[in-house]
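Let me begin by presenting the structure, written as structure tokens, before commenting on it.
Every protein chain of the complex appears in place save one, which is left out.
A and B are the chain letters, set down in written order, and residue numbers restart from 1 in every chain.
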Amino acid sequence: MTAATITDAVSVAPAGRRFNRRTVLRSRKIKAGLVLIGIFVLMGVIGPWVSPYDPSANVAGTMLPPSLSHPFGTTALGEDVLSQVLSGTRLSLEVGVVAALIGETIAAIVGITAGYLGGLADEGLSLLTNIFLVIPILPLQILIIAYLGNTGWFLMALIIALTGWSHGSRKLRAQTLSIRRRDFVEAARAAGEPNWRIILFEILPNEWAIIATGFLFHVLSGIIVQTSLSFLGLGRLSSWSWGAMLYWSQNNNAFLVGAWWWYLPPGICLALVGMGLALVNLGIDEVINPRLRDGGRLPGRSGARRRRGDPVPAGQTGRSARKK
Amino acid sequence: MRTRTWIAGVATLTVLAATGACNTAGVAGAAGDRVKVAAVSAGPFTRQFNPLLIGSQNSSGNAGQAIYEPLMMDDLAKQVNRPWLVTSFAWSDGGRTLTLKVRQGVKWSDGKPMTAEDVAYTFDLIRQNKGLNTGGLPLAGASAPSPDTAAIQFTEPAYQVMWWRTTPVPKHLWSSVSDPVKYANPNPVGTGPYAFKSFTPQAITLQKNPYYWQSGMPSLKTVQYISFDSNTSMIAALQSAEVDWISPSTTDVKAVTRGQTSKIGYWVTKSSNAMIFLLPNGAMYPTNQAPVRKAISQALDRTEINNVALGGQNEVAESPTGLDLGSRGDTIAPQYRGLRYGAADPAAARQALTAAGYTQGKDGIFVTPQGKRLSLTLNIPTTSPYGDWVRVSRILTTQLRKAGIALNTTTESQVAWRNDTELGRFQLTMRSTGGTLSTFDLFDRIFAQPISPVGTKTQRNYERYTSAEAGTLLNTYANASPGSPGEQKALAGLETIQVNEVPVVPLFFTAGVGMWRTDRFTGWPSQNDPYSVSVANSPNVELVLMRLRAKGH
Partner (left out) sequence: MRLLLRRLMFYAVTAWVAITINFLLPRLMPGDPISAVVDRFNGQLSPEASQALAAAFGFDSHASLWSQYVTYLGDIFHGEFGLSFTYFPTPVSSVIANSLPWTIALLGVSTVIASVLGTFLGVVAGWRRGTWLDSVLPIGAFLRGIPHFWFGLIFVTVAAVGLGWFPVSGGYDSSLAPSLTPAFLESAVYHSILPAITVIIGSIAAHMLTQRNMMVTTLAEDYVLVAEAKGLSSRRVMIDYAARNAILPAVAGFAIELGLVVSGSLLVEKVFSYPGIGYVLFEAVHNEDFPLLQAILLVTTFAVLTANLLADLAFFVLDPRTRDT
């Protein structure tokens, strides 16, 4: 349920809808999501510098509830929780982002190649994808990271990427298969364009939505996996991350003694980052599939209202405008 | 209509839950003479009670410790051996023959008498099956010349061999077992105060052994061992009286019992006399240099470490010989009897380093005569029960810095850490050693020669300290009869090496935490009544179980 399981909304994308910058930026969901993500990215970048205390230093009494000098209270070792949250943002996000970059790249290469080339290459690559889909991911990650010992964050991101890329690959393959048959691709092939140019300039741009949503989904799942692994006590716990905070809080029985200030902030931060990512994903879905946006004529309860400032979906009749 | 069926479904579930709640609460309250113990949090139990296999105790929740008994009982609180199933013993033939006087009147829980035959049979079983010989006993043979005498033959002088930990098994049941090494012993029959009644992966139920040799004992009718996955769930269950006695691995007891001190009691003891040592790698530079190791030892304030990092729960090492003053005071050579660790002395450490040719750099860190900066890396595990060691490492860093040594800490998972320790892949690490009542065992683990090179696994001398002299002394010790001048001389020699060369740096003893419901049972051990250690996973558990009395509901 945490690491990549559910296939996300398979957007039935209308053909050839290209990148529409205006529409993207006017989507309220995307804006809201980006704001949330932006806050945490900022925290990740400047976190260690703006932390009021050294997150590993014993600066006050143990297990103190929030106060003015320690807005998030202190831990069982007298460390400042707020400093830990701020300093830990970077590692928590890093692993997810890098894992997603690597994983999505692999997924794109494998999926698009399989879908485009077809035949034996497709069979081979699909077999590879299937194998990785079938292998239990979390146990594998635990196995590798437990035995590797002192794993830096990059190694962890690599392992997460290498074990979790297969879902994106399947979707991209399916989409590539459907795009390959379209006229403009056939035209390009007939014109003699080399394969790599076709993939890069005709096919990829049409799949930006799937790649983007897949990437964001990967980031989310990467962050959750890193948190889960840290919670289990694996990986390098000497560096701060939200997952490490959860591990130490559980190790010191924070849950039993009611030290909510210690374990709530990391969880809420995770939820907010996740929410931001999910919002952007939903927003992208709406951009490429205007039917998902509010407004437009749809069956069902006819109370569908169009809000001010929403982009008017192209291709709709003027009836919704009248219904204002 | 759909909504209606939906509401009906939810309502049914709620009713089920409510009735479930009432029922379970009712059952928990009525257990007056049933004590529930959680010895470890190692997940669901598996049904195997073979006492001669090591793995078995942990996975049947240590319930075997209430069913089977050793030949002599290790009184861990007082650090002595007590006659138990064996009333006396004598060595002869230069330590190659051990004659045991077996207690009479002891019966197995199926009513048959236990005799010297069973004892001899057990040792013979161990001799024939290498997989059962977890103590590494160099056995040559065993016999029972009379019903109350057993004679065990060894291939070499075996004075220091820990034979008394062997648990006799009933010959009349085990002689038909085809492969004792793979035998799970699902229905254990032992001599202990409790006999096996039933098994589920969550709870092992034992009931009073009607044939127990100590008459009138035990008083509680039933003991149940409950399984848990984690410390937290174990503690939470104690707080809600779903279990009565737990021994979680090192935890901040005071914080967890706050507000419930009238119902929950605890005692933190040395669970055994295992000491946690700081291990500097003796096969690598610069930790193979005595001045560096001594400087490290001098710079430490063990009391501060204990108070700040361990909540004051552990007992600090007091004697630089590495021996426990309380129980082993008389084995300490006279010249070291008064020797104690004092407060940290970073100035003395710096002086000693300078005198040995080390120079202090501008950043305050010393540089060795060969030009290497004293920046050392400490390798520790993080997973429970080692979570506290990270705290310890922080204090160590601060203390060592004052003596001009920089300490960095790397953490790893327990799996990786123990591999690295056994392979010698570390510069500094911590490890607990010597949890038995045998002084020889402790020194053997520190000094065993020859060392295994870095990259080869070993279970002794993790720190790879080379000393031919130590090897000879250990040999003499092993072959000297107990109490002889030869033994004393060897012991003194080993202590001298430890004090002067500091191959390992003693830190503190391991702490065992026992927590229990004082509102349901009385008779728990305590500071005032230290008849046993407080942990539920030691061989002393039957001592506690026999003393417990139920309080009124």
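Simple rule for what comes next: a contact is a pair of C-beta atoms (placed from the backbone, for glycine too) under 8 Å apart; a residue touches a chain by one contact, two chains touch by 3 or more.
Please read all numbers here as calculations on a predicted model, not as lab measurements.
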Q) Quick one: which of B:S219, B:T354, B:S375 or B:T436 touches the chain that's been left out? A) B:T436
Q.
Going by the contact rule already stated, which one of B:S92, B:T134 or B:T377 would touch the omitted chain in the full complex?
A. B:T134
**Q.** Residue of B:R445, B:R464, B:R520 or B:R547 in touch with the missing chain, whole complex considered
**A.** B:R445
(Q) Need a quick check: the contact residues on chain B for the chain that isn't drawn. (A) 16-17, 19-21, 23-24, 27-28, 31, 36, 41-44, 46-48, 50, 53-56, 58-59, 129-136, 162, 181-184, 198, 200-203, 224, 226-230, 232-233, 236-237, 239-240, 242, 271-272, 274, 383, 414-416, 418-419, 422, 431-436, 441, 444-445, 448, 457-460, 510
Q) In terms of residues, what is the contact footprint of the unshown chain on chain A? A) 1-3, 5-12, 29, 127, 130-131, 133-140, 142-144, 146-147, 220, 224, 227-228, 231-232, 246, 250, 255-256, 258, 263, 267, 270-279, 282, 285, 289, 291-292, 294, 296, 298-301, 303-305
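Everything that follows uses one rule, which is that only the chains that are shown with their structure count from here on.
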(Q) Quick check: in the complex, which residue numbers of chain A touch chain B? (A) 56, 58, 63, 76-77, 145-150, 233-238, 247-248, 250-253, 255-257
Q.
Help me check something: in the complex, which residues belonging to chain B touch chain A?
A. 231-232, 235-236, 239, 251-252, 255-256, 258, 308, 382-384, 387, 390-391, 394, 409-417, 419-420
